[in-house]
Structure formats: structure tokens, C-alpha cells
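For this view, one protein chain was removed and the others were kept in their places.
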Amino acid sequence: MTLAPPPSGPVPYATEFALALLRDMLRIRRFEEKCAELYGEGKIRGFLHLYIGEEAVAVGALHALQPVDSIVATYREHGHAIVRGVPMEAMMAEMYGKREGCSRGRGGSMHLFDARTRLFGGNAIVGGGLPLAVGLALADRMQGAQRITACFFGEGAMAEGVFHESMNLAALWRLPVLFCCENNLYAMGTALERSESQVDLCAKAAAYGMPTAAADGQDVVSVHGITQQAQQHVRSGKGPFFVEYKTYRYRAHSMFDAELYRDKREVEEWKARGPLHTFSARLKAEGRLTEEAFLALDREALAEVDRAVAFAESGTWEPVEDLTRDVVAEKEMEGT
Amino acid sequence: MGRLSYREGMRQALREALAADPRVFLMGEDIGRYGGTYAVTKGLLEEFGPERVRDTPLSELAFVGAGVGAALGGMRPIVEVMTVNFSLLALDQIVNNAALYRHMSGGQFSVPLVIRMTTGAGRQVAAQHSHSFENWYASIPGIKVLAPGTVQDARDMLAPALADPDPVVIFEHAQLYNMESDVPDARNADIGSAAVRREGKMVSLITYGGSLPKTLEAATQLAGEGIDAEVVDLRVLRPLDMATVLASVRKCRRAVVVDETWRTGSLAAEIIARIAEEAFYDLDAPPGRVCSEEVPIPYARHLEEAALPQPAKIAAAAKAALGR
Partner (left out) sequence: MIEFKLPSLGADMDQGKLVQWKVKPGDAVKRGQVVAVVDTSKAAVEVEIWQDGTMFEQLVPIGEAVPVGTVIATLLAPGETPEQAARQKRAAPLARPAPAAPVSAPVAPPISVAAPAAATLTQRKPVSPAARQRARELNVDVEKLVGSGPHGAVTVEDVQKAAAAVHVAAAPAPTDRYAEMRKAIAAAMSRSKREIPHYYLSETIPMQRAAEWLARENEKRPVTGRILMGALQLKAVALSLAKAPELNGFWLGGKFQAATGVHIGVAISIRQGGLIPPAIHDVDKLSLPELMRRLSDLVSRARAGSLRSSEMSDPTITVTNLGETGVEAVFGVIYPPQVALVGFGRLQTRPWSENGRLLGLPLVTASLSADHRASDGIRGARFLAELRERLQHPEEL
């Protein structure tokens, strides 16, 4: 596949905003790298799906949404949680399985939840979040709430029946759902063209009678701009909108993956047009960012990550006596 | 006191719920224009309008999931899955989302969703339309499972189910909709206890839902033969009210569980395991069970009857427990 040339050109944002975007991408990158390291040390266990290479999508999209909006995400949701405002400390403690984690250590990497920031997971079933987003949007409509629901999912979910049912229902009932498809070209080890008869994802979505758009997922400007238009449509009550973000993950699907399904060269090609260094290069070219400033941002991100690790390391384990809590509402603990 | 059918009781409950709380709304296939496959929701669309009574496309997975989402978002949805047979299509949203959200989020989120499903066999609608999966659902931590077996329960269990902060699955046996009886005006808001429907001393017959009338009939037959059977209606399948069951078993010293799920891995198996664990020394005979036979439910009437629990089988099992 021939890739588009790297994102270039002036960045149409105020410097403060542009640096905020860069800072968030750096925070995600450093957090994810640290997770990889900690996984190797056995501090994080189970499955770990890293967002490295895809940072621009979460950053650009979420900065185009409102704090009141609801977010439904997948198991590759660390970036979304960070941008949304879930404290890194709570996230890292959750990865460690500590009680101080954002899900009390009950969920782990794939199940980050935060009621305060309306992050409704962290879902491990591919496509499992789509109907939840439809329902959340329905509830907002019925209660007259002025907000939208953004549902992030991978292109692999578009093969599941639940995707089609949810798209149909959202369009039929004109619900305020923003469908955000993060197309990183591989559903675990299966390339898009081996999974979809129709690889034009926007064409598939358009069949449900909703407007669509595609963004360069490695260009935070493209992501932010397109999401901005899409959410406007949804927020004005015109019904759902489908956005495809063309992106790429640099690392394996999850921690344990020999990546036999793709060529190393392809990875290098994508890296060459990666979100972080292309965006910082553009800002530098415009004279809005110096190397020192960049390194300072990086040091800040690293420090924040280190504090999160220290917090997690010193966290506590939930006592085993509390094993069966939070299965049903607390007062109903008798019986089963 | 008034006379109602099971169907009318459930309809009354739905109407009252819709009228009392604007957060309550119904979703399901053919519940609106069609009036409901079992006519339970008949008239509700006309009374409450299409926003509150929503006909859905044939998309069980999506609309049950949307029910979960709407509950997360502050509404009180009552989702009707036409029958438990079609609920298989929605299992992922029920098991992986509805049941798990509270726990996975460390207690942050609650899913106050009610799912109603018609269940059971007996109308010759053949294998794919005759399932009973109360046992599967009753095994899942995170949800509650109700099985109203009387008209009063059909009318009275919905309101407390709606008030519950966790997902509640209500099983309505297809053969019960036409059942009529007198019901008191006062409401029974209990969705935690089993109920002794017939007192007795010699053998405890433990059952629920569609098998309740058959078990009561068997008890009448047994009385004619001088065997005084007690009938316990479980009412709630998760969490089980074992205190009531065990008190009955200890009194009678013999137990037979009647359950329309397939024998292997049935709900009866769970109940008997608990009886063995907690009342072993009070038993004078091994506990028995009457379940569906190990066969997909056949179409031909005599075969279907042979596959399902029947009063004669129940009476025979009771006698066997007494060594007769």
C-alpha cells in the first residue's frame, strides 16, 4: 500500500491549543511505553493493548467533544482515558490491580471506567460497546439532555452483526451517536481486505442512511477538524454520523504477538508519518516549538508517568474478604 | 379483590409503571402496533405514544444493549425479548454488559434494566421455540431472575423489579398468560422470597413458573391418595430463597424439585445440591426431580407431553420419595 505523504503544512490552531494537543499525545505515548515495560516485568498482567501510533485519534477527537458528552471505548482505551481526564495515577493503579485503581482493581487494562468523566468503559467484546452508545444516546434524547455519545471502535467491529444492528437503530431513531471507527488496518492479525468484502468503510456506513467522513488518523489536525464537523451535526439533532480515522498501531495487537501478519517495512513506513514527530516537526517549522520546549514537555510527561507508577507501586490490594462486593447493589448482599 | 388473567396482570403493571415514572419506557419487537405477541402490551402504544412504547427492528443484540445503555444513561427501560429462544441473540449484552458493569467498574455504574421474556413449552411450537433457560440466567452473578407463577405475581413483581438498581430478568411462561384468578387489591412488593402455596407434611414439592400449576395439580392427586404434599413456589430464581425451601424440606424430610429446564445442569440440580449441602441429615430419602427429558422439544403432541414435566410424573416422583 502506498501511504499518503506525511501530514504537513501550517497548524491552524492557536499555539496554546496546539501545544495542548502535542502534550496529550506525548502523555499517551510515554504512558503506553511504560505499560509495555511494566508488563515485561510482570507488574501488569493479562492482556494489554497499546495505543502507540494511534495517539492523534483520541487526542484530536476528544478535544472536539464536550466534557458532558458520553464516551464508549474499546479495550485499547488508555489514550481515551488519559485525554478524557482520568488521572494517570488511578489508571496505573488499575493496571496493577490495586484498590486505588479507577475500577478498584476489578477491571484491569481493558476495563477502565470513570463515572465522573462519563467514560463508560473499556469494553473487551469487539462491538460490545456499540449498542450501549445507542442506548446512552436514546436516554439523552428522551431526557432532553444536550449532549452526544461518541462510540470508539476498531474496523474489526464492522464485521460483527451488532455493528449493523446498532447503526440501523441509531439512524432509524435519529439518535445523537458519533460513531468513531479507528481503522488501524488489522483486526488482531487479520488485515482489512481479508475481512471485509467492502473495504470502503464509509460506504458501508452510508448504507444506513447517515453522513460519513474519513480523516487521516495520523494527523491530529485532520482528526480534530473532521470530528468537529461531525459532532456539530450530531449535536444539532440531525442524527448519527460516522467517521473513519485511518490510523496504524506500531506494536502488536496486544502484548504477545509475533506480528507474523504484517511486514516490518510497512510498520516503518507508517512510523515515518507518525502523529507525534510529524506534528512537532510542523510546529517547529512554524517556529512555534523549540527542541528545548519539546524536551521539556517530554520530561513533564515522563514525570507524570513516573508519579503514576509510584502511586501504583505503593497502592494496596483489596482484601479478599471483599471478593463478592459490587456484584449487585450493596444492601442486597444476602442470598446468592 | 378482582379477577384477572396473568396477561392482564402484567399489562396492568406495565401501564402503572409507565404512568408513574417518565423514565420508564418499553422496547421490543411488535410490542406497539402489533399489540404484543402475547397481547401483553396491547393498547399501551395508543395510551403512551411511540416514544414510550418503542417497536424495534429484529435486532435483539442491539436493542437489549441499547436497553443497557439507556439504563446507564438514567432511564428505566423495560425491554421485551419476545421469547427466551431469541434471547440467545442478545446474550452477549446481557452477560457481558448488563451483568458485569457494576463489578467491572468497581461499583461506579449501575444498570437498572428490566428484561421480560416469555419462556417454556407446551404449545407444539417445536424445538427452537420451546426452550427454558432459567437455569443459565440464574447462574450469572450480577443479575436477578424472577419467575412469577401466579396472576398476583405477574401483576406485582414488575414494580419492585423496576426499583431495583441492578438488571432483573423476568420469565413469563407462555402457558400462564391465559390463567385467571382472583387477586387482592393490595400489592405484594416482595421479590426476595419463595412462597408456600400449599401446606403439607409428607413431601416438599419445590417448583416455579409454568410448572407451578402442574405441581399443584399433582398435589391434589396425591391428597386423594392420602399423601399430604407441600408445594413451594420459588418465585425468585436468583437469589434463591433457600431458607424457605430448607424449612419445608426439614419439615417434610422428602423433596422433589419440578423444573422445566433440561435435567442435565437444570436449576433443580442446583437446588438439590443445596439441599444435600444443608439438609442432608434431615432427609429420609434422596431428593428427586422432575425435569424435561434429554431431548429437543418435539412437535407431535404426545411426544411433547412426554418430554415435559406433567402432574402424573410429579405425583410418581413424590410417591417414590415415600417409598411407594
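Letters are used for the chains, namely A and B, taken in the order the chains are written, and counting of residues starts over at 1 for each.
Simple rule for what comes next: a contact is a pair of C-beta atoms (placed from the backbone, for glycine too) under 8 Å apart; a residue touches a chain by one contact, two chains touch by 3 or more.
Values in this document were obtained by computation on a predicted structure and should not be read as measured data.
Within the complete assembly, A:Tyr39 is the residue of A:Tyr13, A:Tyr39 or A:Phe179 that touches the hidden chain.
Contact with the chain that does not appear here is found for just one residue of A:Met255, A:Leu276 or A:Leu297, A:Met255. The residue touching the chain not shown here, chosen from B:Glu16, B:Asp30 or B:Asp282, is B:Asp282.
Touch with the hidden chain on the side of subunit A covers residues 33, 37, 39-43, 45-47, 97, 254-258, 260, 317, 320-321, 323. Annotation for subunit B: contacts to the undisplayed chain at residues 250, 277-282.
The working rule: only the chains that are shown with their structure count from here on.
Inter-chain spacing, taken between the CA centroids of subunit A and subunit B, is 40 Å.
Against subunit B, the residues of subunit A that register as touching in their complex are 70, 101-107, 111, 113-115, 120-125, 128, 130-140, 142-143, 149, 161-162, 165-166, 168-169, 172-173, 324-329, 332, 334-336. Contacts from subunit B toward subunit A in the complex involve residues 23, 25, 51, 54, 56-57, 59, 61-75, 77, 92-93, 96-97, 101-110, 141-144, 164-166, 192, 238-242.
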